[in-house]
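Sending over a structure as C-alpha cells; questions will come in a sec.
All protein chains but one are shown in place.
Here is chain A:
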Amino acid sequence: MLTFLVRRVVAALGTLLLSSVLVFLAVQALPGDVATQVLGRDATPDAVAALRKQMGLDQPAWERYAEWIKGALHGDFGTSLVTTKPVGGEVAQHLGNSALIAVVTVLFAVTGSLVLGILAGLYRDRWPDHLISTVSLIGMSVPEFVVATVLVLAFSVTVPVLPAVVLYGPGAGVGQLLPAVWLPAASLAIVMAAYIVRMARTSVIDVMASEYVTTARLKGLSTWRVVTRHALPSALLPTLHVIALNVAWLVGGVAVVENVFNYPGIGKLLLTSVQNRDLPVIQAIALISAVVYVVCNLAADIGSMALNPRLRTRGGRIR
C-alpha cells in the first residue's frame, strides 16, 4: 500500500518536472525573439540587446531554465513584462479569485451530478432517467460560453438578480466578488456535470446488475443499504477519474467563462497576457495548470485506493 502511494507520488513529481520543461521549451519556441516582440518592430538593435541582457536571454537555455525553476520553487516567477510587477503576486491574486469560482463549481457540480447520475442509474429506463439523461446530453453538447450567455440573459437581463459583469479589479475582496461568482460557476457546473452524470449513471447500472448486488438484495437488505454499502463504492471508482479530469478541465474552462463575465481570475489574466505577450506570466500559469492536473489525478488515485481494497491489501490468503 505504501509502495503504491510512493510510486504514484514519484510519478506525479516526474510528470510535473517534465511538464515544466515542456512549458519552458514551448515558450522559447514561440516564433521571433522575445525582446523584439516586447519592444516592437522599430526597436533599435541596442535597445533589443539591452532588454535581452536584462531578461537574461543572452545566457544558454538550460541555465535560464534552471534559474526559472529555482525561482518557481520559491514562488518567484520573475517580473511581468507589461506591469513590471512580480509575476508571483499577480498570479496568486488572480488564482485566489478563480479558486472562489472553482470551489463553488466543484462543490455543486460534483455533488449534484453524482446524485443525479446515481438516480438515473437506479431508475434506469424510467422517466427520471430519461429526463436526467436528456438534460445532461444537452449540457454536454452546448459550449460553456453559450451557457454563460443564456444565464446572463436569464438572471441579469430578464430577471436582474445577479450581476452580468464584474466591475472590480483583481484586488477586490471576497465580499465584493461573491455575488459575481454564481453565474460563472453555474455555467461551468452545467457543462462539467453532464460528463459526471453520464459516467455515474453507466457505472451504477453496471454495478446494480452485478451478482453481489443481487446477493445483497436477496439477503433482505433495504434498497438504501444495498445502494450505499454495496453498490456505490464500486460504482464510484470509474466516476472518480472522470471527476478528476473535469476538475482539472476547470482551469481551461474558467478562461472562457471569466472573459464572458469580465471576472478578474486566472483565465482573464491568461488571455490578457497572451494578447500582451507577457511571457513570464504565461509560463507561470501554464505551470500552475500542470500542477492542478497532476494534483487532481493524484487525488483520484488515492481516492480509488480508499474505495478498492484490492489496491490496499496484498491479497495474502489464509490457508
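Heads up, the rule we're going with is that a contact is a pair of C-beta atoms (placed from the backbone, for glycine too) under 8 Å apart; a residue touches a chain by one contact, two chains touch by 3 or more; residues count from 1.
Note that contacts and distances are computed from a predicted model.
When the unshown chain is looked up in UniProt, the name that turns up among "Dimethyl sulfoxide reductase anchor subunit", "Acyl carrier protein", "ABC transporter ATP-binding protein" or "Sulfate reduction electron transfer complex DsrMKJOP subunit DsrM" is "ABC transporter ATP-binding protein". One of A:T15, A:S156, A:S234 or A:T272 touches the chain omitted from the figure, and that residue is A:S234. In the complete complex, the hidden chain is touched by one of A:L221, A:L271 or A:I302, namely A:L221. The missing chain, though absent from the display, is touched by one residue of A:L18, A:V165, A:L178 or A:A209; that residue is A:A209. Where chain A meets the chain that is not shown, the touching residues are 209-222, 225, 229-230, 233-234, 307-310, 313, 315-319.
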